[in-house]
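Note that this complex is displayed minus one protein chain, with the remaining chains in position.
The block that comes next holds subunit A.
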């Protein structure tokens, strides 16, 4: 009798454990404000889906990238949902590492996703990741300093105007730098900015035959303009400034202009964190009249690895987190200004959102001005605005980023940096079998 009770007990316990296990999904993510907010709001999801339990793994961006790559390449099955960017999606989808998202539900309205963003997350017309928040880049500037300089920022400035304004706004005696730009080396740091900038100068990473183009005049113009601009009007030690460093400088009133992610708008206009919250204006990223602007396109997105055993539960979660309902949920709990931006067209038509987020229109215009499938003036064999969607780009992009960061720091000349970049890119492309 005792034995039977024990056996029954054990069986039911293991059945329970199995049930709980079968329905718990693990989500890997980064520690961005919007992601943290989502973790606080998951009660809404678990109430509607009591049989699904959510486990969160939050990691530093580069560690996350390394971990999910290891897991997905070895089919480790540790994650059921992973947060990845626009760079990974086309590469991983082609390797069949991701499941296509075709069961997001009837009321999901996938057509509402901003076309430029959806395009970057699709392969052969199939969506492989759902955007959680999307961003482009634009100019954030101090309206008061611009007025003091006697200038008026156009909605769509040119690089020459930026240079002219930066020269006039720079007041180093009072700690004001005309312009703050990324200088910290990394494919997602200075190279995101410089690659997007180079598009507006008519440059490209590779020609149609994958031959690197750093020896062309367009790249020389880009890098020379950037280095000269930063030397004359940039902050001290700019070669170690990334997004967060420039954010702090701008919030402290030390930058006249800052060209960076549109998502920064909600930080610089937050009176609790920013000393210049009521003085910020927005404009499209600059151009040179060649038909391309210097703005990028990125979306932190939720994808489901092919190795998962719980695809249905995972897809339910992805659908919830990227739905219109979720945007309304955030708005009702934390206000429209805190809704994750850049994913759905309907959000930008919402008058309440337009009122709460003065940067809304400029964000949407910036996103729409980027085209990941035709990013450059001259034709290219790759997809991606501020990156090249090939596996080799992470390593190569960072190597070139280091060379350009050194040029900014004055450790090497622009010509030397470009020559070395050309050599490094040629070597990487030859090794990767792109150049035959």
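In this section, a contact is a pair of C-beta atoms (placed from the backbone, for glycine too) under 8 Å apart; a residue touches a chain by one contact, two chains touch by 3 or more; residues count from 1.
Convention: contacts and distances are computed from a predicted model.
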Chain excluded from display, named as in UniProt, from "Cell division protein FtsX", "Carbohydrate ABC transporter permease", "NADH-quinone oxidoreductase subunit B" or "Phenylalanine--tRNA ligase alpha subunit": "Carbohydrate ABC transporter permease"
Candidate in contact with the missing chain, chosen from A:110, A:123, A:232 or A:248: A:248
Options A:78, A:136, A:269 or A:366, residue touching the unrepresented chain: A:78
Chain not shown, touching residues in subunit A: 26, 28, 30-33, 36, 39, 55-61, 63, 66-67, 70, 74-79, 188, 243-245, 247-248, 251-252, 261, 263-264, 267, 273
